[in-house]
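Report on the structure given below.
Just one protein chain is left out here, and the rest sit where they should.
And then subunit A:
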Amino acid sequence: MAELTTTKLNAESHLLLDQPLLRMPYELSRRTFKNAQRYLEHSTKELTTSLSATTKQATKSSDPSQTLESIDSMISKMTTLKRKLETLQEEERKLNKSHKARIRHLQDLFEVKSLVDVKYDEWSRIRLARLLVDYLLREGYSESAAHLAASKGISDLVDVDAFIACHKIEHSLREGHRTAEALAWCKEHQQNLKKVGSGLEFELRLQQYIELVRQGHEAAEKGDGEAIRKLVEATKHARKYFEKGTDPELFGRAAGLLAFKPWVEIEPYASLYSPSRWEHLAQLFLTTHHSLYSLPPRPLLHIALSAGLSALKTPSCHSAYTSSSANSASSTTTVCPICSTELNELARNVPYALHTKSIVESDPVVLPNGRIYGRERLKTYNEKVGPEPGWIRDPAGGLNGERWPESEIRKVFIM
């Protein structure tokens, strides 16, 4: 039989919620490295070719100004490279700092042995702040997120900048109907996207094609000469990007767009022309982004809360009757967090916790109105409320409630 209560803290299994905490900066570090590699490769290749070209040219002509000019351009290119690398180095430094802070934060948990330790309480409060910032960032409330992270001093433990960048791209798709930012992102993450077989880039290219065709049709309607040029551009675009591995059916549909005008409501073309495709692209970008950075599909706060609500919820939390053991009517009891306004409605649809044994206060007694209290608590309340020797009041009823002679209190047996 499982234990009813536990105060033991198993740090290892407690880290379930914290994988993204370390994964995200790791992926960011890798991206920084890849960028550095790309810049370097690109610039050095250029350098070697232009150096040999300059050498060749210098032997042929005797005009030094041209040679000097090419050397200058080489120098300026290398300086640009250096500047870019330095920016990345700054990023690298920041990331390493946050890596270290996060590992230290998790390490702290391993030093706490018990769930009732004050240190666990502190740790868990930091975790809640992290979860809240994560939630705010995902919902796009970046300002609040940055504000909260700053006021809690946990900026190293959350990825505000990364999420802001992500939302900028999402926004450019959803509201701005632009593909450029998202395509740039795809380029930056090309290798990883290929590895997971993501269809994001194709969808973006398809959208570009659709927009070209739409512009072509619209121009034709106005009798504009641009029309043909746009449609030709569209076919070129299609040839360039759709050749390999395109679903032939989709390819056919895309070609069909050339014949069907955007305002003719015929499926499947209407749905290709539909503005809701931007919504779809934004969503696709978000899921691609999250899975690439090992972020769970739903906010961690939801996951922690769902589990927590169920673990805490009892049938009494949504009962029509006031619970004797936890209510706001008397100062001898505390309000249960699920009964509190904040979470009560949220918890309505989650299952309640399973209990196989009754949990009641020691020495329970019953009042004539059916309310059961621990004898000690009943006594304390009645002493505090003002001594009326021989009489007992119900803590849930208050001073205006009924009172009974002490002799009417009965012992009750709960097995």
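By our rule, a contact is a pair of C-beta atoms (placed from the backbone, for glycine too) under 8 Å apart; a residue touches a chain by one contact, two chains touch by 3 or more; residues count from 1.
The rule we apply is simple: contacts and distances are computed from a predicted model.
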Write down which listed name, "GID complex catalytic subunit 2", "Splicing factor 3B subunit 5", "C-CAP/cofactor C-like domain-containing protein" or "Peroxisome targeting signal receptor", is the UniProt protein name of the chain that is not shown.
"GID complex catalytic subunit 2"
Which residue of A:E86, A:E221, A:D363 or A:E376 touches the chain not shown here:
A:E86
From the list A:E342, A:D363, A:E376 or A:E406, which touches the chain that is not on show?
A:E342
